[in-house]
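Note that this complex is displayed minus one protein chain, with the remaining chains in position.
We just call them A and B in the order they show up, numbering each chain from 1.
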Amino acid sequence: MKKTIWLSGIALAAMATSAFAQDATEVRIMWYSDGNEGEVIADLLNRFEEQNPDIDIILDNVAYQVIQEQLPIQLASGDGPDIARVTNLKAQAEHWLDLRPYVADPAYWEENFGDRLDWMREDGSDAITGFMTQLTLTGGFANKTLFEQAGVEIPAKGATWDEWIEASRQVMESQGLPAAFAIDRSGHRVSGPAVSYGGNYIGEDGLPAPIDDGTMAFLTRLVEWTEQGLMLPEVWVSAAGTTYRAAADDFINAQIPFYYSGSWQVSNLSTKIGDAFDWVVVGSPCGDVGCSGLAGGAGLVAVKYTDHPEEVARVLDFLASEEIVREFSERTLFLPAHAGIVAEGGLEFQSDDPLVPPAMNAFVAASAETLPAADALPAWVWANAYYGAIVTRVSQVMAGELSLEQAREMMDADIADQVEAAGQ
Amino acid sequence: MKAVGRFLFRKRGHGGAWHWTDVVTWIWLILGTIIMFGPALWLVSSSFKGPAQLAEFPPTLLPYVQEVANVEGHDTPLPLYMVTMEDGSTRVMAEIRRIGTSAQMVDPADPQERVSVPLVDRQPLREVGLALNNYVDPFLAFDFMRYLGNSVFVTVAATLLTLLTNSMAAYALSKYRFRGRDAVMLLIVATLMVPLSVILVPLYSVVSSVGLLNSLWGVILPTIATPTGVFLLRQYMLTIPDELIEAARMDHASEWQIYWRIVLPLAAPALAVLTIFSVVWRWNDFLWPLIVLSRRELYTLQIGLNTYAGELNVQWHYILAMTVVTMIPVVLVFIFLQRFITTGIAGAGIK
Partner (left out) sequence: MARFGETVGRVAALPLVLIARALDPLLRLWQRWTGTGGMIAFFLLPNMAIFGVFVIIPLVLNVVYSLTGGIDILLKDRPFIGFDQYGRLLECQDYLQPTTCREDQFWTAVRNTALFVFFQVSLMVCVSMITALILNRKIAGRGFFRAVFFFPVLLSPVVVGLIWRWILQRQGLMNLIVTNLGFDPVVWLNDRFYAFSAAVGVSTWAHMGFYTLILLAGLQAIPRDLYEAAEMDATPASRVFWRITLPLLGPNLAVVLVLALIRGVQIFDEAYVLTGGGPGTSTLFITQYIYEVGFASFLRNPGLAAAASILMGLVLVVLTLVQLGLSKRAEKERAR
């Protein structure tokens, strides 16, 4: 008896030392969360670590601000995590690692993520740098209960922006609401609608084109709607510069019957609205040339300055595998970017809320409506310069500081300044 | 009792009459208390509200939770409402589900009978209650104890080093005459003009090149040579009579002994003030640690708290709750040291 205890003790000690001897490689992931995705990814990574004891993954949950402001400085100094979840993928493409030599099966990546690899590599490169953890699509949400109470029909598919705002105005007046609708304060959010009115940001040489009449058509409307008190003013007007502001809380609070944001809000709305009212996803209203939303999303990319490219590739291989992408999407209520899963369909989004599955399906359907000019934007390096200029200047017009004509000149000048500075 | 009243309402006016300045004084003090404390109390009250209640208008002064009841035939407790029936009577009913603009309700006493009620005819029944999850969830989900430990380490180490280096410099600048003294003083005071937010990028490259990135010392060291601290301590030490120091020199005390046995104890009130400020500054530091620390195990509380601000959504209920938690230590330090504040600043104020 005593002997066995001794022996098992030695065996345990031996196991322990061997586990220590085989030093686990550390892989750091910088991650930000809008909802529950941080918990889900932590759970999935635990599973990976169990299967791969030689890799020790450290998940650094950070604020989005860190990704946006601090990560670029780290990257410029040749520092940074091994893997990062980033939205500004294209402009920082020079810092991402080409995983092609390291991943188990490049063909799998090409096949399932091929469409969006261009979003996260330098122009003309064939690198595999990571994958989109989620695809997003901008689109509208309507408060069905408010529409019903007002006795106003929800505009049918194919309705224009003007018709939508008119219907929302009727709801606003009948229900005594502070505003008819709101769009998040973001250049990305208005760009889908701008394209629907014939806007195109990209010049023939790939550099930014001057602001065109199509873009101005939508921006003019936006300003008019604000002046008429139809658009909730505090979202755009009460901030300067490029600060992002969402209007989700006003929609959740039933202050506006119509809200233009995007697919990432589904989980947020479902949690916070609960049973208070019924809401539906209505895709993007139409302009003169189409009914386009704008795709986007966050990508998980490998950073070039890592010391362990093989291990990084193994982690990403795991996270990009069909099974894991499926589970991640189902649990986070995100649209997957995996071509195989999209083709196969049948995602079972995990939510008790009966409003969620039709909402997700509506976004999937709306993704077929995007126009080529919108599809080009996520892979265009100057997109953020354009977005920033639009938000900054249009807000000033809404606040009565500039005329639309002045704003148009200033947007062009801002963008040109940026192009010039980058060329220095 | 009368004496207490007389003490409480001691006035300037003679013979018990209220002078107008007494009225102004008390109006000012009472309004001041409301304006100064009110917002913080509002923050504390809001931090106990659930996400849905936070988005409500009009907001309630106290946090409420929805009353629920267990109804036979339903696994989860159902929310209770006060329902106005068609005949004008009111009943307490539980809601099963809501369909469009009406709700399917049931009387908890009689679970068989279901009634359809228009939404406008029902009011939620709520009781005062605390959404403790706002506090509990972050404690469980994020590494609270570690962040707390890091914050405490940064605050304590930075404050001790600040007190030491600043008081040494202040001693040299107040009790010795040497060439360039005014220049040094001017240089120190001039840097009051430079807020951190404008030299972020160069400071980052300096810290990076000395290898202090992702180290708590990278947060501590750049902050300890505070111009305010040197200035405050120097002004206070100027009031310490030189005769004391001369007398000590006669007794063959070394300069170092004079510094820590005579000058430091006499400067205690000013040191207490600097301690309060240093603790408050370092505990509340946000922008700089955010830049230096990008690894989870090094986060301070303020940075950990910030992870609830996503790209697209801010989780207000957690942010409010954790803000309250981060306020507690600062308030405690203040309560301990506040009696020094007036004397400390009084001495530093130029005579």
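Rule of thumb we're sticking to: a contact is a pair of C-beta atoms (placed from the backbone, for glycine too) under 8 Å apart; a residue touches a chain by one contact, two chains touch by 3 or more.
All figures in this text were calculated on a predicted structure; none of them were measured in a lab.
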#### Entry: Chain not shown: contacting residue from B:Thr25, B:Asn70 or B:Thr90
B:Thr25
### Touch with the omitted chain, as defined above, among A:Ala150, A:Val237 or A:Ala302
A:Val237
## Note on the structure
The one of B:Asn70, B:Thr90 or B:Thr191 in touch with the missing chain is B:Thr191
### Task
Would you write out the residues of subunit A that touch the absent chain, in ascending order?
68-69, 72-73, 76-77, 88, 178, 233-234, 237-243, 245, 250, 253, 255, 384-385, 387-389, 392, 395-396, 398-402, 406, 410, 414, 417-418, 421-422, 424
### Task
Spell out, residue by residue, where the missing chain touches subunit B.
7-10, 12, 21, 24-25, 28-29, 32-33, 35-37, 39-40, 42-43, 46, 55-59, 160, 164-166, 168-169, 171-173, 176, 178, 184, 187-188, 190-195, 197-203, 205-207, 210, 221-222, 224-225, 230, 254-257, 259-260, 280, 283-284, 286-287, 302, 319-320, 323, 326-327, 330-331, 334-339, 341-342, 345-351
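Criterion: only the chains that are shown with their structure count from here on.
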#### Entry: Between subunit A and subunit B, centroid-to-centroid distance (C-alpha), Å
33
### Query
In their complex, what parts of subunit A are in touch with subunit B?
28, 30, 32-35, 39, 58-67, 70-71, 73-74, 77, 79, 81, 87, 144-145, 148-149, 244, 246, 248-249, 252-253, 255, 262, 264-265, 268, 271-276, 278, 298
### Query
Can you list the residues on subunit B that touch subunit A in the complex?
51-52, 55-57, 95, 97-98, 100-101, 119, 141-142, 201, 204-205, 208, 213, 290-291, 294-297, 303, 306-313
